[in-house]
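Here the complex is missing a single protein chain, while all its other protein chains stay put.
Let's look at chain A:
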Amino acid sequence: MLNVVYAEIIKLKHTKIYWLILVALIPVCLWSLMAVSPKVGPDGTIVPLDLQELFYRQGMIVTILGPLLFSLMTGYVVAREYQERTINQLFSYPVSRVSFLFVKLLVVWILISITSILSFLIVVSSTLFVIHQLDLTTVLLGLKMNLLICVLSFGTIPVAAAISMVWKSVIPTAVLGGGVSLIAAICELGHSMDVILFPWLTPYWPVRDLAQGLAEMGPNPYVIPALVILIVTFVVSLGFCIFYYTRADVHSGT
């Protein structure tokens, strides 16, 4: 199984997929730069750097761009086998098709994690650079938020995978991701608690928990139904992927 994982990782060498991670990191870097620059309050005093606020904004950036970027990553990993006509070869290896599917999803999860963790590290390192100290409790809150983003963002990945394998192209997945990112941006800027019911916005739940000064504060009452919806989305779409990947005839490499 390790060989299958390693083979899947080799396939990403010299690809532009890493640029997608960079696309998410650039806004985080810019935001960090802006946030660490000295600010003057209304009374003329310097406002101290707020690490929690930094993490909140970083989480927002990742959860708004995530649907687009993570869909593109999934689309690329799954659909390229059809587009580059390597699917014939892939399915003639003595490895079950389900193993290939799981490994591809694992690789997407690794890419999501790299995106999230790197953006977390940017926030931490830029804070260290400015004030040379860290509040460990807030850092742990930020880490927890990012880990939850990784897990919750993965919930909708099988949907993108299913679309990629049925259409055998990355374009429908990109359209889906772009549309959802737009919805995410509108919803997250509204700061409403119930937006997390939309499965692609469930990762906003741990982000919103770090927000300060919003009209609605406290524990989010929609967490349980949101998680149920996300799990159902995950299970149903993964089930479809397994069925499609294992049952479908492979024709002409497309």
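Criterion: a residue touches a chain if its C-beta (ideal position, glycine included) is under 8 Å from a C-beta of that chain, and two chains touch if they have at least 3 such contacts; residues count from 1.
In the analysis below, contacts and distances are computed from a predicted model.
Student: Assuming one chain is omitted from the figure, identify its UniProt name from "Formate dehydrogenase major subunit", "ATP-binding cassette domain-containing protein", "Cytochrome C biogenesis protein" or "Membrane protein".
Tutor: Options "Formate dehydrogenase major subunit", "ATP-binding cassette domain-containing protein", "Cytochrome C biogenesis protein" or "Membrane protein" narrow down to "ATP-binding cassette domain-containing protein" for the missing chain.
Student: Out of A:L197, A:V223 or A:V250, point to the residue that touches the absent chain in the complete complex.
Tutor: If we include the chain that is not displayed, A:V250 is the one touching it.
Student: Using the document's contact rule, name the residues of chain A that touch the chain not shown here.
Tutor: 3-4, 6-7, 10-11, 13-15, 84-89, 91-96, 247, 249-253
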